[in-house]
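One structure is given below, represented as C-alpha cells, and several questions about it will come after.
In this view, the complex is presented without one of its protein chains, the others remaining in place.
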Amino acid sequence: MTEFLFLIPLLPLCGALIILFAGGRMPRRLLTGVAIASVAASAAVTLWLWPLAADQSRATLFTWFDAGSLQVPMELLFSPLAACMALMVTGVSALIHVYAACYLHHDPDIRRFFMLFNLFVFAMLVIVLADNLLLLFLGWEGVGFCSYALIGFWYRNPVFATAGRKAFLVTRAADVLFGIALLWLFHLTGTLSITAINLQAASLPPASVTILALLLLAGACGKSAQLPFSSWLPDAMAGPTPVSALIHAATMVTAGVYLLCRLFPLISLSPTALAVIGLVGTSTAFYGATCALVQRDIKKVLAYSTISQVGYMFLAVGAGTITGAMFHLLTHAFFKALLFMVAGAVIHLASGEQDLFRLGRLPKRSPMLFWLLLAGSVALAGVPLTSGFFSKDAILAACFARQTLWWTSLGVAGLITAFLTALYALRLVYLLTADREAASGHGPAPRGLVWPLLPLGALALVGGLLNLPEVWGGHAGLGRWLATPSGLSPSHGLEWGLAFVTLLLVAGAWFAIRNRYRVPTSPVSERPCVDFLIAGWKFDSLIRFAITAPFERLGSELERSLERGFTTSWPAGLGRLCQATGQKLRVFTSGSVSHYLVAMGWGIILLLAMLLFLLIF
Amino acid sequence: MIVPLGHVLILSGLLFVAGLLGVLLRRNLIMILIGVEVMLNAVGLTLVGASAYWRNPEGQLFALLLMAVAAAEVTVALALVVYLKRSRSTIDVNRFNGMQG
Amino acid sequence: MIWDALLALLPFLILFIGSVSVLFVPERRALLFGVFCALLAAGFCWWPCAPVMSDLLLVSSGPFARGCLTVWALLGAATCLLSERYRESRRFASPEFAALVLFCVLGMSILAASTSLVSLFLGLEAMTLAFYVLIAFDRDNPTGAEAGLKYLLPGFLASALLAFGIALVYAATGTFTLQGNVSLPVGAAMHTIAILGWTLILCAIAFKSSLAPFHLWTPDVYQGAPAPVAGLLASGSKGAVFAVLLASIPLTLIAPMRPLLAALAALSMLAGTFAALPQTNLKRMLAYSSVVHMGYMVLAVLTGHQAGLEAGLFYLLSYGAATVAAFGLLASLTDSNGEPQNYAALEGLAGRSPWRAALLTLFLLSLAGFPPLAGFMGKFVLFSAALDAGYVWLVVLALFSSLVSCYYYLRPVVRLFRPSSSSVFSVVANGGELVVLGLCAIIIVTAGMYPGPFFRLIAAIAP
Partner (left out) sequence: MNGLTNIPALSVLLILPIIGALACMVWGRRASVITVLLETTVALLLPFRVETTVFPWLRFEDWGWIERYGARLSLGLDGLSLLLVWLTVILLAVAVGLSWPRYRQSGFYALLLISCSGILGVFLAQDLLLFYVCWEIMLLPLILCIALWGGAKRVEAAFKLLLFTLAGSLLMLLAFLGLFLLHGRQTGDYSFALQALGTTVIPADLAPWLFGCLALAFLVKVPVVPLHGWLPDAYQEAPAAVTLLLSGVLAKAGIFGLVRVAMPLFPETWTSFLPVLGGVALVSIGYGGWLAFVQTDLKRLVAYVSVAHLGFIALGVAAFNVIALQGAMLQLFNHGITTAALFALVALVERRTGNRQLHELGGLWSRTPQLGALVLFFSLAALGLPGLNIFTGEILILLGAFGAHPWWGAAGMLGVLLAACYTLRMVQGVLWGSPRGPEFMKDITRTEALILGPLAGLVLWFGLYPLPFLKLLRGPVEQLLAYLVTTGGLP
C-alpha cells in the first residue's frame, strides 16, 4: 500500500504533463477540469492514505544517484508532519484551482497557467514528502521555478517579469547557503536522508551544528521571505491573485518553516541557532507588520502580512514548538489564502483596481465577500476564538514559558506585533467597507470566485479546533498527532493572561482604527516616515546600492577593461607585433642584387667571426 | 718546392679577398663578373700550389676543370648581359629591382 | 670491369645522352621525350649492378646515390610535365627546356652521388648552370631576366666560395675524397686552414639551400622564375644539396661546425618565419617558407646520427612533394596572362575549380605540418631526432616557427575559398598536371598516414 504514496505528488505531475502535451487540443473546460481533478484526486489520496502516516511509512521508487558513498533514493516519507502539510497543500490547492479556473476565465494563456500551477503542486508535495535532502531540494527549486514563471505570468510587462526574476534570484541566494549546508551535512554524516541525519545529529560537533543550523535557517529565510531575504515577496504580487494566494501565502512561503521543522532534531541541538531563529522570526514579524500598516495596494498589505505571519512561525520554531509552528502554518494558510482570494475577487469587481483608497462599498456590492473578508480579517487580527487567536497564542505562550530574558523579550515583541497585526487587519476591513466613490466594475462576483472561499472561511473561524489547548477544553489534537514534545507546557495562568492581553490589544486596535477610518479618508499626505514604511524600510534600495549595482558595474568594467582590453586582445597584439617584425625584415629584400651580395658578405663575416671565437676559446 | 705553401696561400687569399671586394662593392655587372674571375684565379693558384705541396696531380686536374667551369659560367653570364643590356639598356645591377619585399 | 662501371653509370649516361638528343626532337614531342628519358634513367637505377669501387669514378653507385637519382629523375619528369602548358601559352622552346631540365637532373644526381669534392663541385656547377638559364627561360616575362640575374650573381659568388673552400681543404689534406676528410690534419696551421675551407664550403651550401643570411635571393628568384622551374629549384636543388650534406659531408664531425650550423638554423627559422608573415604573393611566401624548412633540415644535419639522417631524408621527401605540388598547382593555373601569384588573384578558385583548391589546401597544410599529412610526420621524426640529439632549444624554436607558420600558410587558403567574380583561371588542368598533382597528393597523404613503407625505403638506401 505504501507505493500508493507516490500517487500524491505524481497525480498533479500527470495533470501538468497532460496539459503540457495535450492541452493545446483540449477545450478550456476540460483543461481546467484536468487541472482541478488531478489536485483534488491527490487530496483524496492523501486522506485515503492518512492512516499510513501514523507509522512513518516510506516508499521508494528508484535510486536517483549512486556515486561512491552517495546514495540518493527517490524515497517518500509519510510522517504525521508530512501528512498534515500534504493535506493542507492539496486541499487548499484544490480550492484555489477552482477559484483560478474562474478568475482566469478569459485569459488566453490558461494552458500555461494550469500547467505551471499543477507543476507547482507537484514540486511542493515533493518538498513535503521527501525524505532525502536532495529530493527535497528538487522540490525546493521546483517551486522556486514555478513561482518565477507564475509571478511573471503576464510576461509582456517587463516589470512583472523582473519581479519574477527577483523572487528567483533572492531565494536562490539563500539556497546557496542551504546548498552549502547540504554539502556539509553529507560531508559530516555521509548521508542525505533527513531521518538519518536527525539520528546522527547528536554525534556531530556542536560548533558545526550551530553553523549548519544557521545555514539551514538562511535557506529557509529565503524561501519564506524572512529578513534579510524578504524583499522579493511584495514584488511577487505581480502575479495573478490565485498565484499569490497559493504560492505566496498558503504553501511555498511556509516551506522554510517546514524545512526547519523537519530538521528540528538537528537544529534544536544548538541553543544559539534557536535564539537566532527566534530573533529572525520576531524581527521579521515586526518588520512586516509595520510595513503592512501603511500599504495602499491591497495585495501588498497581504504580502507584508504574510511576511509578518511567517515570522511568527519562525519564532515558534525558535521557541521549540513544532506544533505551534505547524498550527500557525495551517491556520495562516486558511485565512491568508482566503484573504488573498477575497482581495482577488474585490479587484476583479473593481476591474483591476488595487489601490485601497479607491476601493470600498464592499458590503453593498457583494455581502458574501464582505463576510468572508471579515472572517479572514478577524482570524488574522487574532480576535479571540478565531483560528488565528489560538495559533498565535500558542506561539507566544511557548515563548513566555521559556522564562528567560531573551525569550520573554521576544514574546513581548510578538505581542506588540500582534497589536500591529490587528491594526492593519482592521484597517483593511474599514477601508474596503468605506462609503466612497470607488472604482466601478462589472456586476456581482461570479459564483466561482466565491464558493471555493466558503470552506476556507469556515476553517479560518473554527480552525482553532485543530489544536484547541486544554485550557479551553480541547485536547491539543495536532500536538498529539505530530507527537513532537516541545518540553514546554505553559501554565494555565499564563494562557489565560495571554488571552486577556490579546483581547485588550485587539480591542485597542479596533478603537484606534475605528476613530481613524470611520469616515472615508484620503491617503495620508507624503510623510517621509510613511514613505519609508511603504518602501519596506527601503531594503530594495539598500540592496541595489550595496550589491546589485556594484555587481553590474564591476562586471561591465571587467568586460571592458580586462576582457576586451587584455584577455581576448593580446593575441591580436602579438600577431601585429609579428607582422610588424616581418615588415621590417622585408627591408632586407630590397630588390637590389648588390645588397644581396653584401648580405652574403656579412654572412661570411658572421660565420668567420663565430669560427674565430670558437677557435680562440 | 721552391715557394712555401704558406706564401701561396697568403697570396691567393689576398687575391680572393680582392676579388670578393670587387664583387661586393661594384655595381657594374661586367666588373662584378671580373671580380668573380679574380676569385676563381685565386682558387686556381691555391690548387696548383697545394698540388705541388702534396705532390699529387689531382689539384692541377681540378684547376683545369675549374677553368672550364668558369668559362661556361661566363658564357651564360655574358649572354644574360647582352640580353639585359638590350632590354633595359643598362648594366647597373641595382636598376634591376622590379621584385622586392 | 668496364662493363660493370658502365652499368653503374648507365642512369647518368641516359640522362646525359637524353639531354643532348632531346635537342633534335620536334617541338611538340620534346617535353614528353624528356619525361621518357627521366623515367628511363629512374628505371635503370633499379637495374642490379655490381658495386664499383674506384676512386677514378668520382661518383658512387651505391643504393643512396641510386635512390636519390630516382627521385631527381622523377622530379625532372614532373617539371617537364608541368611545363607543357608553358610551351603552349608562353612559347617555350621545349627541346632546349627539356635538355636543360635533364642536364640539371644530371647535375643533381652527380651531386648526391659524389664521393669526392671534385664531383661535388662539378655536380653543383652543372645543376646551377642549368638553373641560370631555366630561371630566365621565359623571355616574354621581364622579371624572368631579373630573376636570372639575381640567381646568377650570388651563384657566382657561391661558386667561388665553394671552389676556394675546396682548394683550402685540399691544401690542408692533400685529397679531395670525402671519406678521407673525416680525420682532420693534426698540425695546428693545417687544421685551421681545413676548418676555414669547410666554413667557406658551408657558406656556399647555405647559399644553395637559402639559409639566412644567404637567402635574400630566394623570394625574388621564385617570383620571377616559371613555376615549374621554381618548383624544381625549391625541391630538387635544395634536396640535392642536403642529400650530400646529410650523407657525404661529415660536417658535424668537425666540432666548430656545429655552432655555426645551429646559428644558421636558428637565423633561418626566425628570418623566414617573420618575413613570410606579411607576404601576399604565394610564390614569395613559399620562398620564405622554404627558408624556414631548410632551417629545420639543418636540425637533421646537426643530429649526426643515423636516425637523424633518415629523419632528414623523410623530411626532404615530404617537403619536396608538397613544394613541387604547390608550384605545380600554380603552373596549372597559368595562362597567357601569366601566373596568378597574388592571393587576390587566387580568390574564387574554390568556386571555379574545387578540386584544385582542395589540393592546394592539402599541400599548404602539409607544409604547415598538420597531421595526418606528410609534413607532420616529417616534422615529428625530425624534431624527435633533434630532441634526442639534445638540441632542445632549437626544437622549441622550430615549434615556435611552425606555430607562426600556420598563419601564413592558412591565409592564402582562406582566400582561395572566398567567392570572387573577377578571377580568371584557365580552368582545365591537363593530364600531365593531374598526374603530377595526384601523385604528390597520394605521396603526401600516405606518407602522413602510413609512413612505414617510406621509412623502410629510406632505411634501405641510407648510407
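Going in written order, the chains are labelled A, B and C, and every chain counts its residues from 1.
Operating definition for what follows: a residue touches a chain if its C-beta (ideal position, glycine included) is under 8 Å from a C-beta of that chain, and two chains touch if they have at least 3 such contacts.
Everything numeric here is computed off the predicted structure, so don't read it as measured data.
Within the entire complex, contacts from the absent chain reach the displayed chains A, C. If you put the hidden chain back, the residue from A:Tyr99, A:Phe120 or A:Phe137 that touches it is A:Phe137.
Note that of C:Leu117, C:Leu202 or C:Val381, the residue touching the chain absent from this view is C:Val381.
The residue from C:Leu367, C:Val413, C:Ile444 or C:Ile461 that touches the chain not shown here is C:Val413. Of the listed positions C:Leu15, C:Met294, C:Val395 or C:Cys440, the one in contact with the omitted chain in the full complex is C:Val395. Within the entire complex, the positions of chain C that touch the omitted partner chain are 350, 354, 358, 365, 370-372, 376, 380-381, 383-384, 387-388, 395-396, 399, 402-404, 406-407, 410, 413-414, 417, 450-452, 455, 459. Panel shows chain A; residues 62-70, 134, 137-138, 140-142, 145, 148-149, 152, 155-156, 158, 161-162, 165, 168-169, 172-173, 175-176, 179-180, 183-184, 186-187, 551-552, 554-556, 558-559, 563, 567-572, 575 of it touch the chain omitted from the view.
The working rule: only the chains that are shown with their structure count from here on.
Taking A-C and A-B together, the chain pair joined by more C-beta contacts is A-C. Distance between Cα centroids is largest for the pairing of chain C with A. Centre-to-centre separation of chain B and chain C, using mean CA positions: 26 Å. Centre-to-centre separation of chain A and chain C, using mean CA positions: 78 Å. Computed centre separation for the pair chain A/chain B is 97 angstrom, with centres defined by C-alpha atoms.
The set of chain A residues that touch two or more partner chains comprises 586, 589, 591, 593, 597. Among the residues of chain B, those touching two or more other chains are numbered 20, 23, 32, 93, 96-101.
Chain C makes touch with chain B in their complex at residues 118, 121-122, 125, 129, 132-133, 136, 142-143, 145-150, 152-153, 156-157, 159-160, 163-164, 166-168, 170-171, 174-176, 189, 193, 219-220, 223-224, 279, 284. Across the complex, chain C is touched by residues 575, 578-579, 581-583, 585-586, 588-589, 591, 593, 595-597, 599-600, 602-604, 606-608, 610-611, 614-615 of chain A. Chain B meets chain A in the complex at residues 20, 23-24, 26-27, 32, 93-94, 96-101.
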